[in-house]
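Some chains have been omitted; the remaining ones sit where they do in the full complex.
Chains here go by letter, A and B, matching the order in which they are written, and residues are numbered from 1 within each.
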């Protein structure tokens, strides 16, 4: 239990370093009887993979997943699902200069202090490569709760924000541009921004908004596993995330009760939805929506002062192929984690009444 | 496992409805050999209790905790620590009008749909009364990790914000005013704001900032139990919380890598601390700081349209004694949850090297 597992009834356990032999995992508790759509899983991996467009890292990794167990004749059997993604692009020499240098705002220093040893190649276990495992598991979860629609999208890059509520967006447009923003005008500006930042060897932060629709009433456990707390923890597990808010979020902290309360309609729906689809930690059937903040990628292409493991001052300049902005590739990761959380609660909910 | 437990090696399991016989819990995994300061625990409960000042609910509840086990001659024995807080102020008649009416933006509707039954008296299990249990456990955890300093304070009420960085505040002043804001000027404005809001029967949101200092390097599990993810989940478990950010938070999402990176000093500390004391999910020895958003209390004293359990439209007006702003009483809750998270990681960390 050093917490390489996520979930409760639907539990994903992962392993793998960025430049090791392979990454992979075990999906435990997946119910029997689902006909698996393997293409859909690979499509999600392709949305996350490096090299997919000009505004992401130009590393080429096919990220092909191989399922090893738990699926028989294309149908889940209820036993644990093992899977593996071989690492094919292990140009460790790009990273040799980091052997004993602590990159600023990375995990190098803390891993070293915690464990006394670290795999320094490409960030090792702390690399966002790990999230490919999550996308595999999340893609399967999506198929389990296929009646729920989960749509994430880039809502800001730097100081460029979509200036519309999500209800005015057409989620089918998210994949129509490389920044994954369903608003075409904002998308163009965001792409320009990222290109410009990359040109100067710098990086930029951004936010992603996620909307889950058609969620059944009753998901979530009301005290220490509130639906929004589980979602928040999932999102804060993603590399580079600095904040999470749902419903009215931080804006809600400025409001009055008389403005904030969601008045009920006769069918149990609410007129407004500042609650973000969750009341008392439990889904109420309205849209669940939340927003996630990503810091700028820490690896930049200009020289920075730092120290090495002997506590000597030195200098580092990013090499290799890195993302100028993490947000476009993080969209499928957020959807995957959302699917895992909702599927877990969906299974848990089956045991809640006599 | 309907998640009335919090923590891993240090695990707190709770029970209790607002207007039932008692609330309480079991603290499991607390190490043997700690001399317990019972007064300090009661003081924390007193900081949370109703009726403590003019800007909080005027209910009178002594919130006296009785320890039932796990402590012998004042010293923890390593066995589970049971405790109980009897409910003494059970004026259920205040709440009788809610028997079958769903209060807007409360948990009434979702509990009813999830379980098919609910204890409607004072919110039952969804009441923030539950957090008294957390304060008991957190106060014990504070004593376990007494070298770490945890200070939370009210950083905003409505649109009144402290306009200073936390480094310029004197945490010893937090308890010097009833809104628990260490900045005297802001405190006065906040108190006025709450009084004004209460006068019109309305409520208001706010934020709390928490700073943990002198945290050892190495706390946090790097994949699915990152230190900030665990803190985030803990905070999002608190009633009325809508958002969580740490370090640069949502502001970080607007920044560039060259601005955001924390450059190392020769001793391993960093010149800036936008990371918020956590890198790769693991504490790096710098101050940990985060901010939590609270929505306005949903119970207001003016009439609102709503529905009842027969899905008929009706009207509800808050009665009884409620908080106009939850933030002042939430300060000790946030400290308690922070202490529980850090103590858990502190115990976990003992097993991380051969």
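Here is the rule we use: a residue touches a chain if its C-beta (ideal position, glycine included) is under 8 Å from a C-beta of that chain, and two chains touch if they have at least 3 such contacts.
Note that this is a predicted model, so its numbers are computed, not measured.
Novice: Going from the 2 copies shown, figure out how many the entire complex holds in this file.
Specialist: Taking the 2 displayed chains as part of the assembly, the whole thing totals 4 copies.
Here, only the chains that are shown with their structure count from here on.
Novice: Counting in whole Å, what is the centre-to-centre distance of chain A and chain B, each centre being its mean C-alpha position?
Specialist: 26
Novice: Please output the residues of chain A touching chain B within their complex, sorted ascending.
Specialist: 1-6, 8, 14, 102, 104-107, 109-111, 113-116, 125-126, 130, 156, 158-159, 197, 202-207, 217-218, 220-226, 228-230, 232-233, 236-237, 242-250, 252-268, 270, 274-276, 278-284, 293-300, 302, 304-307, 311-313, 348-349, 352-353
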